[in-house]
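Other chains of the complex are left out, but the ones given are in their true place.
Think of it as A and B in the order they're written, each chain with its own count starting at 1.
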Amino acid sequence: MYDVITLGEAMVRLAAPGFGRLEQATSLEMRPGGAELNVAVACARLGMKTAWVSRLPDQPLGRFIRNKAREQGVDTEAIVWGGAAERVGVYYVEFGAAPRSSSVVYDRADAAVTRLAPGEVDWAALFAGSRHFHTSGITPALSPSLADVTREALEAAKEAGLTTSYDLNYRGKLWSPEEARRVQEPLMPLVDVLITTEEDTQVVFGISADGPTDANYEQVEASSYAQVAAQLGERFGHDIVAITLRSGASVWFNGWSSLAWQAGKFYTDTVRDLEIVDRFGGGDSFAGGFIYGLQHYDVGEALRFANAFSALKHSVPSDFAWVTRAEVEAVLRGDALRVKR
Amino acid sequence: MYDVITLGEAMVRLAAPGFGRLEQATSLEMRPGGAELNVAVACARLGMKTAWVSRLPDQPLGRFIRNKAREQGVDTEAIVWGGAAERVGVYYVEFGAAPRSSSVVYDRADAAVTRLAPGEVDWAALFAGSRHFHTSGITPALSPSLADVTREALEAAKEAGLTTSYDLNYRGKLWSPEEARRVQEPLMPLVDVLITTEEDTQVVFGISADGPTDANYEQVEASSYAQVAAQLGERFGHDIVAITLRSGASVWFNGWSSLAWQAGKFYTDTVRDLEIVDRFGGGDSFAGGFIYGLQHYDVGEALRFANAFSALKHSVPSDFAWVTRAEVEAVLRGDALRVKR
């Protein structure tokens, strides 16, 4: 019954205001965040019937996360509720300015979500009549139990005939490249649509572009990334591989683009100039926009839609893409950056 | 007795903080704003004796607007007061970041000002001994009654020997191009100084530059705009026509310039690079600076002064130009962007 179902953690995001440092802060801005919740929100905002599956503790911060998902129109009925004494993960954010990059301090060990166990979610019921399932590499990284749930969900999704997508989302603070590969390689054949970055595929699967890229991934060379996408697709049997490309040696400004491979065909898009308000959740908004696009357009159009959508997300202070479809369409039309009066 | 008198609406401006969206906001920054009040404030700050004519309800928000005009030294004695149950118009602002433009949601229908009727303001008394009258295309767009008041005021101003200026300020959310033309074309012969943009003259009077301009008005070609100014001046018999030019495909940075036509002669100015804090009221500050300039300098100097003044206004969070004459002079001198210690 759902257009999209995602599985994953969500955390309380606490950000130092302005460009302040955590050491200096006297207050922190509180928002929700989490890769797969971000994707769910993107999908729901674009009008898809979307559910998010996770595990939250029954205390104010757990309700905070649940409420914020609901606020965006995400169905939260499938959340598994833990006890009041359990915790929600937290991550602390600082927004940078060159030469200081934005940074994150994670505090998510033993969050309630890590205790989600196979058998606790009725996947068959959720997936009956549904179209798309999405998760990311963060989910299996969080705990062995969640790794099992990830596999359980992907298998159930395939069995129920859903399209599956997976964002590689490598997090070096959660596991080593070796662990990431060991756990995720067996999952790849269950994935129809792989979304990733050149950097992550290099780290996790050792697949990298032939052409010259600088060590910091600051110079984007789309053509060489196309080969990466092709290698991934061919190795794991994905239908579609999409790679997002962020460029520029600046914190406040980036170029933003992506490319996609499908059955040997490549699709690219223009590089969009971003004035960056908040880059967190940028990749997740691409994933959400791309899933939307795949349900409404061909791959090339889906790519353009997803790029424009995630470009807009970078202008909004939140992990969530507080953006409307009409705004995406205006960007795609090339509307001027003027105030409409 | 006044150097400048302006007529028009003012609203409560409620802006989402930072670069947040209205949907996200938990508080809104409250400031006053309104094209002709902005002009009056600019004039008063520059030292001219200035009055603003409007209609406000006798409730806290009406007093808020009145107080803020007074704070800037604008004479508010000529305001017509409506009842406590009437409303003040509101506009909601979001500040953007490329590729998301800044945007506005207006809520000004049936504001107290729209009920201002001919005969309620004693123009003869106000204009006796005064020098300049200014209004803009927003005023007649707000209600038929205000359109009548606009004509009444312009006629009285001309009769009393004042110089009149008019900013075309087309607002597509208030009326159609046809209505705008029908109402304003008869007013133009009453206008000595017309202030406008190429875009607005194209929309309202169908007068456009010959040369190639891109559809989004992002590329400024001053020479072609000069022809526009000349056509306007010759068609309607204006003494002076000034056109402001904003360039650049960015939200945070613009080039800013303007040109003026007087009796067949053109005046241009350098393009100033703006780091934009708040572009609302930018055009109004030009008008205010230009009126000041016309009372103190020749047209070329007035143009330079107005450009520098409005360039500074873009650096200030407000519709109002919280800027001093000394600061304009520093910009005109080319002072470095260093902290004075």
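Rule of thumb we're sticking to: a contact is a pair of C-beta atoms (placed from the backbone, for glycine too) under 8 Å apart; a residue touches a chain by one contact, two chains touch by 3 or more.
Quick caveat, the model's predicted, so the values are computed rather than measured.
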Hey, this file places 2 copies; any idea how many the whole complex holds?
6
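To be clear about the criterion, only the chains that are shown with their structure count from here on.
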Quick one: superpose chain A on chain B by CA and send over the rotation angle as a multiple of 5°.
120
Would you mind pulling out the distance in Å between where the CA atoms of chain A average out and where those of chain B do?
44
Which residues, counting only chain A, touch chain B once they are in their complex?
272-277, 308, 311-312, 314-318, 322-323, 327, 331, 334-341
Contacts from chain B onto chain A in the complex sit at residues 18-21, 23-24, 96-104, 106, 171-173, 215-218, 249-252, 279-280
